[in-house]
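With one protein chain removed, the remaining protein chains of the complex are shown where they sit.
Letters A and B mark the chains in the order given here, with residues in each chain numbered from 1 onward.
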Amino acid sequence: MTTEAPEAVTPLFEVFVRSKQGLDHKHVGSLHASDAQHALTLARDVYTRRQEGVSIWVVPSNAITASDPALKSDNFDPMASKVYRHPTFYDIPDEIGHM
Amino acid sequence: MYTQAFDIVVAGETSPVADDGDVQTAFLARIARDEKIEPQDAMPEAYRKTLIRQISQHAHSEVVGMLPEGGWITRAPSLKRKEILLAKVQDEGGHGLYLYSAAETLGVTRESLVEALHAGKAKYSSIFNYPTETWADIGTIGWLVDGAAIMNQVPLCRCSYGPYARAMIRICKEESFHQRQGFDIVRSLCEGTPAQKAMAQESINRWWWPTLMMFGPHDSDSTHTGEATDWGIKRISNDALRQKFVDVTVPQAAFLGLTLPDSAIMWNAERGHYDFGKIDWDEFWRVVKGDGPCNAARVSDRVAAFDEGRWVREAAAAHAAKSALSKASLKVAA
Partner (left out) sequence: MAESRLTALPESTLLTLADTCLLWGHRLSEWCGHGPVLEEDIALTNTALDLIGQARALLQLVALRRGDEVTEDALAYFREPEAFCNLMMVALPNGDYALTMARSMLLAAWFVPVWDSLAQGTDRPLANIAADAVKESRVQLRHASDWVLRFGDGTDESRRRIESALVSLWPYCDELLATTVDGTDQAERNASWRASIQATFDAATLSMPALPDAATNLLTATASASRLTLLAEMQSLARQHPGASW
């Protein structure tokens, strides 16, 4: 049993994988590693065991700044009323066809 | 993929957490609208605590679950089986990792969770406190234990907590080969020599009841089910899942020509389900509380790996610190 002081926390990295050329990198999870380079090599083994990717990014978890969930309504609800930004807002005569 | 009875709580081991009524009401309304809860969202303290306990139990189960099967990697009877088993046990490690990551979004560190496991304060699926005595056990674990776990886990893909649900989706996807490879092992044994077939039957005899226990106490006896259901963590009751498992497994055993060790198993046309015998709950609680055949060995194996790995982790951290320092001084020089 461990009686020494609790172990230092190994840095946490967020992992992003590009599943195939031409697509965005997508967040897939996180892992612990001593540094970014180490995180990158481990991410290959942890997150692409089934050929899930062609490219990997790792980002220290504490480098991410997130929007406040309490401000979700304030931030994003106002966009709901801007219906004119969407093509379906406009009527195009049938005679014109596809536009 | 291994969990039993998610969130097993031994009577008297936790204390209820008081919560602000307003947070509670708003939160339950969100759950009722089937909204997903994400890490930074407001959540009742009891919800957070329950999730940490359940997700970490689940993660520990995956990692401890590497041990009983891992012991047969070196003895796998063909190179193909050796590869499959290695890949499967490795997946379990991966699943433990995804789950620890999900737990960490709730503000705990993996280190603290692992310490709790090593100190004997955290639970894990008690199925892994049973020994793997023969090669057939490797097949049985895949077929029955993974089969039961899949039934438990598929509903969790819809769990209210986003990171847990996403981890479960990934796990269930990867998991789909685990049960099949187990069935395939048992099937080869059943189609093999008389000695192989006997090995399969003997293994099923030992694992059948512990597998049924994996679904946890009867609904009438599980104190936490109500809360977990209200919070959108648990979607289907223990007994309903157990029944579903029995219903699909009985015909599979018949196909293999194996006898399940329960003379009470019989089709009940009225219920539209198989009836089955009584579970020995004394055994279940004995194993949960630490008195199973392998409890001490499993934890001490994990502790040994952790302790022997300490200098490795320290070396990696020291090297990373030195490299960061020398990079910083290069920048200053430039």
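Just so it is clear, contacts are C-beta pairs under 8 Å (C-beta built on N, C-alpha and C of every residue); 3 or more make two chains touch, one makes a residue touch a chain.
Being a predicted model, the structure only gives us computed values, none of them experimental.
Only one residue in the set B:24, B:109 or B:188 touches the chain that does not appear here, and it is B:188.
Counting the whole complex, the residues of chain A in touch with the unshown chain are 10, 31-34, 37-38, 41-42, 44-46, 49.
Counting over the whole complex, chain B has residues 63, 66-67, 70, 73-83, 86-87, 89-90, 93-94, 96-97, 100, 135, 185, 188-189, 191-193, 195-196, 301, 304-305, 308-316, 318-319, 322 touching the chain that is not drawn.
We take it that only the chains that are shown with their structure count from here on.
The mean-CA centres of chain A and chain B are about 27 angstrom from one another, to the nearest whole unit.
Contact residues of chain B toward chain A in the complex are 38, 40-42, 87, 90-91, 94, 97-98, 101, 104, 109-112, 115, 118-119, 167, 170, 174, 303, 306-307, 310, 313, 316-317, 319-320, 323-324.
If you check the complex, the residues on chain A that touch chain B are 1-2, 6-10, 12, 28-35, 38, 46, 49-50, 66, 68-70.
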